[in-house]
Structures are given as structure tokens and as C-alpha cells.
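Apart from one protein chain that is not included, each protein chain of the complex appears where it belongs.
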Amino acid sequence: MPRRIPRSVAAVAAVVATVAVLGAACGGGSGDRDAETTLVFARGADSESLDPAIVTDGESVKVITNVMETLVGFRYGTAELAPGLATSWSASADGLVWTFDLRDAKFHDGTTVDAEAVVFSFERQKDPAHPAHTAECPYWQDSFGVVESVKAVGPKRVEIRLTSAFAPFEASMALFSMSIVSPAAWKSEGIDPATGKYRYRFGEKPVGSGPYRFVRWTRGDRIVLDRFDGWWGAADSGAAGPGTPPSRIVWKVVKDNTQRLLAVESGQADVIDGVNPQDEARARANPSLVVATQPGLNIAYFAMNNTRKPFDDPRVRRAVAHLVSKETIRKAAYDGAGEVAVTPVPRAMPGWIDPGSRPRDVDAAKALLREAGLPDGFEFTILVMDNPRPYMPRPKDVAIQIQQDLAAAGIRAKIDVKQFNRVLDDAKNARHDAVLLGWSADYSDPDNFLFVLLDKTTARVGSANNVSFYTDEAVHALLLAARETTDRAARMKLYAEAQKRIHEDAPMLPLVTLPEIRVLSKRVRNYAIHPAGGEFLGPVRLE
Amino acid sequence: MNGRRTRAFLRNRTAVAGACVLALFVAAALLAGVLAPFDPESRVPGDDVLVRTQPSAAHLLGTDENGFDVFSRLLHGARTSLLTATASILLALAVAVPLGAFAGWRGGLAESAVMRATDVSLAFPSIFLAVVIAAIRNDRSLATVVYAVAAVSVPPLVRQVRAAVLQVKAQDYVTAAVALGIPPWRILVTTVLPNCMAPILVLATLGTGTAILDAAGLSFLGLGPPPTAPEWGVMLTNGSRYALDPSLWFLLVPPGAAIALTVLGFNLFGDGLRDALDPRTRV
Partner (left out) sequence: MLHALRRIALAVPLLLVVSMVVFVVGELLPGDPAVDRFGEKGSPAAIAEWRARKGLDLPVHERYLRYVGGVVTRLDFGESYKDDYPVSSDLRDRFAATAELAFAALLLAVPAGIAAGTASAALRGRAADAAAQGTALLGVSIPVFWLGMILVLAARSVGWNHFQARFDVRAHDDAVAGFTTPFVLFESVLRGRFAVAASCAQHILVPALALATIPLATVMRMTRSAVLDEIGKDYVRTAEAKGVPRARAVVRHALRNALMPVVTVIGLQAGTLLSGAALTETVFTWPGLGTYIVSAVQKKDSPALVGGLLLVAATFVIVNLVVDLLYGVLDPRLRRSAS
């Protein structure tokens, strides 16, 4: 009998075990810094850039809101506007001239936040020839075309002139893209004569005035921010309760939802987002964790292409509305999370109304289809993306539920799963029968949903956001009027009117609004989810 | 296989076990239409949509997150997985055998050209090749999976077919055939290739197992078959969302076990075949 061989197997096993045990024994040993005061925020994906003017993705915004600040801010944890870098502001009677007064604040590089910095931050977005205009600024293009000029009228006073009155302007000044950046940082490496732009790669090492300053970025994996001692807001966060502010925040990518929950359970992470709905109960049952939620400002929708047969017929669209059970979609494709949406405006948004609902009613749907001359139903294709979005964790499964629901009236839906870029490209160019998409709020105003998604001016083939291609004149008139009305109650009335009309026409089906959810370790104090996105951690404390 | 080889195979207990497992899954695939109580691509009929219900008499393995019957999807999944894998391997063989045989038989420039081409494709790890092909085709269909997996399987098969042909080519009876003036292509088809069948069969068997794993990997990376298709990789990927809830084991364990067992079956069976056909053949 060979006796040495098993021994050599054992030797290998011993080596493996030794490595493991050694690791276990040495681990947890002395770290390089005080690990206790580091807050780890685990999330599903990395940021794309940290330049507020050019990014559009939520993961970038989360980090940006901690490094840079806007003139108008929010009261912590609410959508209510509050002083930011500006302590006060006012508009002229005609709504065309806005004046902002700045507070005393410093950038992380030690320079002062002054009126020139504000002009720099806005001018560089407005003027493509500006040396700090390194890429097109999508938000500026979408929402700030009304800005005629930005001027410093004093060391701490800025005047903004608009070409026409724009009621949501105040709210839009709180948008992250309007963050004030340090001009000194931009200028620090001079201008590249070849391009005429500053050499400094601001998107990779931003400098702002927020509570945390940028330290380093290990791309695809983590971003490290350290507490900025000179933050003006530290003074009035005495009321923030016990504990100390984290000395450091690490934004760590943990791709899988399940693994992320495990990370916060084991203490590797302090805050996580993107929790599987079915795991929420598990987190709630864990005494060392806290679950924070907040109504979502997003909407997932099923857009029918109103320029294509048979969806050009409102009766067909209403029939579809009678067939699709939003509740089933919520139960199946959202695992019971979220809230059924009745109108294209999220419930937590001002101006939301319930325009009535169409319960699942197969007979009513069949009758409508007969009226429309389609007694045997029809065939069409649902275009759907292959990756989760903040408003739709499992797009494919939403499509499956719609397909199954429609089958009851003989409507045969094919599901075409494509990469997100292809879906957008097809939808913007009206190459679809129907598509599943969604929208997250940029600012807290119904305009951001109704105008963007359903006004006829946003239904331009090639660049449409209104991918239902719904071009109703009456709705257009209502939405324009609302933009120019400053009286809040009157505005909300106009939006209510528009929502009723949209419900009647059913150009698209709003499906589900997904609440924001975070799981925190118990040691995190004074954390609040921001309803309009971002992830501001300035007032957060660690025990 | 002659009697001696059959006996050799049967003596190999693990190989027989592999064959039995495979027989079971082939039976499931063939009889899926009869055995499956529900349509695998529709919600279970009824007024209520049954989402993630526990196993019961009506639903032996419960229902999944879309309200589909898991057991029915598992049975039909055997059909999908075996068909895709077999189709991929057949397609790969259809390309690889002529290429490999041609390269091995002709030698010279033709051989260099073919072998350098396989060198280039072998430089890409298989999953990346498959991912790229699936992305370029950009449609969710089983055909795409078949093409991607077949493409991945071709280069190693070409090499091994060529090696087998080279070995047979050196045999005396081939030399004799050449000396007799029989046309070379006829010697290749009538003498050389039949004598290469044994190693090719072994390769095809082992390759089918790998093909199932590659297809599952594609599904995991989100580049698999159409959304409602009953496919084990898709089921496993979807089920993995519920990994933290042990009561939902029926979404995660059955498809994973089915893949592992089938691939194990192919591997055991292939190993047994190789030992039986030629005890000295190497990997």
C-alpha cells in the first residue's frame, strides 16, 4: 500500500489551510488609519465622471452632491428648497431677473466661493468656447436655454437674466448640474493649446465646497472622500445629534444586490442601496440594521407609439390599459415593491392627482378592440432593455407580464430585448411599436415629467423624450401655460387638467413608482434619503 | 464499439453512472411535452397570478417569479439545453472536421494557414468570444447561443482532429493505400476519417458538456436566449436573486443541479468512452 501519497495530499491541504488560517489570524490587525470613522457606502455601479456639468447617471450624482454644492439647496431629507451656497435670492416682478446673495464659504483648495466662481460655473456650461467646457452639457441644454446672462454684480452677488419667465427656475437651481466648481482648480494646469481647453481633468478630481473633499478614485471599484474641515455647514449641524461625522467616505462598488446586503449585514458596509424587495423583510428583522425608505420620484412606463397602427387609435390604447394589470406587474416583476402608478407624475411630486383608473377588464377591452376593427387582436413587439434601471429592476419580467396580460384578448406581443443604448436609439427615432422605459426626477416639479415625457415639442423624431409621440394640442397648451404661471395653485390646476386629458387618451401606461430604500448599520445616525436623488451625507454621524 | 470495448466501458462504473444520468435527462427532454403539466412559456392559467408559490401537488417545484410552473420549465429546459448544446457541437464539428482533416492530411501551407487561424482564435478565452458574438448578433435567440457556443468550440476541435488525422496518417495501411495509387481524398474519406471517429466521438461528448456550461455562462452575463425560453442558465440566473431566502430553494437548486448533473454526466461518459476506446489516450 502506498502510504506516502495520502501524506502528500495532506501536505497540500495543510498548505491551503495554513494560508487561510494565517490570513484569518493576521486579519483585523492594525490598519493604516482609523477604520472606525470610515463610512463605507456600497452601491451597484461606479460613477462615470465627477464633473457635474456633463454627467447624467445617478451613481455620479451621489458622489458629486457631497463634493460640490448648489446655490439653492434642500432642507435635509426633503424636497423643500433651502439656502445652499446662496443665503437668499429674489426674482424681479416679471420673473426675468434673479439675484442671489452668497454666503462665506471656501473651496477645498482654500479659495473663496465668490460671485466670479458662480459665473465661471454657469458660463462654462452656456458657452461651448469656454476653456472649461470640455463636453456638451446635457442638463444645461435641456433646462437652461432660458438663461440669457450670468453676471457678478458684487463680490458676493450674482444676477441671472432669463429670456422668458420660467416658473420652475428656482427649483432647477438646486439641480446638481448647477454645482459651483472651483475656478482655481480648473486653471491650475493651464490651457492645452491644441484644444483650447484647460488641462485639468476636473471630472476625475473635482474640487468644490461640499462637506467632503475628493481624495482618490480606483476606477470601477471605489471612490474615497475625506471630511472637509472648512465646510460652512458644519457650524449649524450641532443639532445633528450624537456621534461624529465620518472622517472618510468610501463609495464601494458591490455589483450584486444580494452580496451588497450581505456586506452591510457583516459590517463591511455601513449604508447600501438597491436592496432586492424580497430581502427587505430580512433586513428589517435584523436588530443591527436600520431600513430607511422614502417615496420615489420616478416612474416606469409602457409607451405605445401613437404614430403607428394600431396604437394611433385611442380605443386600442384604452383596450391595452384595460388588459394590463399593474398590480400583477408590481407583484411579479417588482417582487411586491413599489406603488402602482395612475398618472405619469409620481405620487410624491406636487401636482399629483388620481385621474381615475382602468381596472383589468377583458370584456371591456375586447369591446374596444371590436370597435376599433380588431376583434381578433393584433401582433406587435415590445422593445425592452436588458439592464435594470432605478425605476425598473427587471425590465424583461415587466414585458413578460404585459405579454401574458394582453394574450387574454388575443393580442400577441413579441418581446425584443436589446441593450439599453439600442432601445433608446430605436425609441428616440420612433422605430418601435411599444417600449418600456422610465424617468427619474431632475427637479421637484411636475413639469419635469409631463413636459418632458408628453409635450409635443419633446416628440421630435431623433431626439424624442416623448417616445409615445403623443402630440395633443390641448395638453401642449396646458403645459406651456403652466410653465409661465407663477401662482402655484393655478399651476397645479393646469397640471391636473393635463393629467386628466392624458389619462383619457392613454398615450402610455404609467406602471409603477419605486420607493428609495437603503439599509444602514445601526451605528449610522441622522441619515436621510434625499427624495430628488443624490446622496448627501453632510449631516450624517457615526456612533 | 466492439464487444471488448463495450465490456471495458461497462466495467467502468463511473462511466456507466454518467450514461445513466444522461439517459435520464435525454428522456426528460424527449418526453417534456408529455410529462410537463403546464406550458413552460405561459403563466399558470387561473384568475390569480401565482407568483413564487411553494411546491405543491399541482406544482411539484412551485411557481417562479413570473407565475410560470418551475417543474414544466425544468423539463423543457432539458430539451432546450441538450438541443442547443448538441446543435452547437454538431455545427462546430461540421466546420472543424473538414478543416482539421484537411490541415492534417494536406500539410504544408494549408496546414500552417489553418493552424495559425486556430492559434488566433485560441488566444481569446472562450467566454469572451461567445459574449462578443452574442453582442454582435444582438438578438435574443437560441440560434445566437448556438452560433456563439459553436464558434467557441471550433478551434480546439480543429487542433484535435488534425492531431488524430496525423496519427492515422502515419499508419502502415495508409502508406499502403497511397502506394496502391488510391486518390488521396478517397483515402482520407474512406480510411483515415473512419479511424479518427473514436477520438472525435470522445471530443464531441466532452465538448457537449462544456457547451452547456458556456450557454449557462452566457445567460448569466445577460446574453442568453429570449426572455420566456425555458433554459436552465436563465432559470438559475433569475433564481439567484432569491439566494438569501431558503424557502425559495426551488428557484435556485433545481436548475443548478440540472446543469451540474448533465455536465457531469457528459464528462463521466466521455472519460469512460475514452478509456474504453483507447486506454492510453490523453486529455
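Descriptive notes on the structure:
Chains here go by letter, A and B, matching the order in which they are written, and residues are numbered from 1 within each.
Going forward, a residue touches a chain if its C-beta (ideal position, glycine included) is under 8 Å from a C-beta of that chain, and two chains touch if they have at least 3 such contacts.
The structure presented is a predicted model; accordingly, all values stated were derived computationally and were not measured.
Here the chain not displayed is in touch, across the complete complex, with A, B.
Among A:T99, A:T112, A:Q268 or A:N286, the one in contact with the hidden chain is A:Q268. Check B:N138, B:Q171 or B:T190 against the missing chain and you find that the one touching it is B:N138.
Residue in contact with the omitted chain (choice from A:S149, A:Q419 or A:T485): A:Q419. Only one residue from A:G84, A:P168 or A:G203 touches the chain missing from this view: A:G203. Checked against the full complex, the one of A:D101, A:D142 or A:E159 touching the unshown chain is A:D142.
Within the complete assembly, residues 2-6, 8-9, 11-13, 15-16, 19-20, 22-27, 29-33, 35, 38, 40, 42, 48-49, 56-57, 128, 135-139, 141-142, 203-204, 216, 218-222, 224, 250, 252-256, 259-260, 262-263, 266-268, 386-387, 419-422, 424-425, 428, 437, 439, 462-463, 465 of subunit A touch the chain that is not shown. Interface with the hidden chain, as seen from subunit B, comprises residues 13-14, 116, 119-120, 122-128, 131-132, 135-136, 138, 209, 213, 216-217, 220-222, 233, 236, 240, 243, 256, 259-261, 263-264, 267-268, 271, 280, 282-283.
Here, only the chains that are shown with their structure count from here on.
Across the interface of their complex, subunit B is touched by residues 257-258, 261-262, 276, 278-279, 282, 325, 328, 331-333, 335, 386-387, 396-397, 399-401, 403-404, 407, 415-419, 422 of subunit A.
Residues 42-43, 49, 51, 65-67, 135, 138-140, 222, 226-228, 240-245, 248 of subunit B are the ones that touch subunit A when the two sit in their complex.
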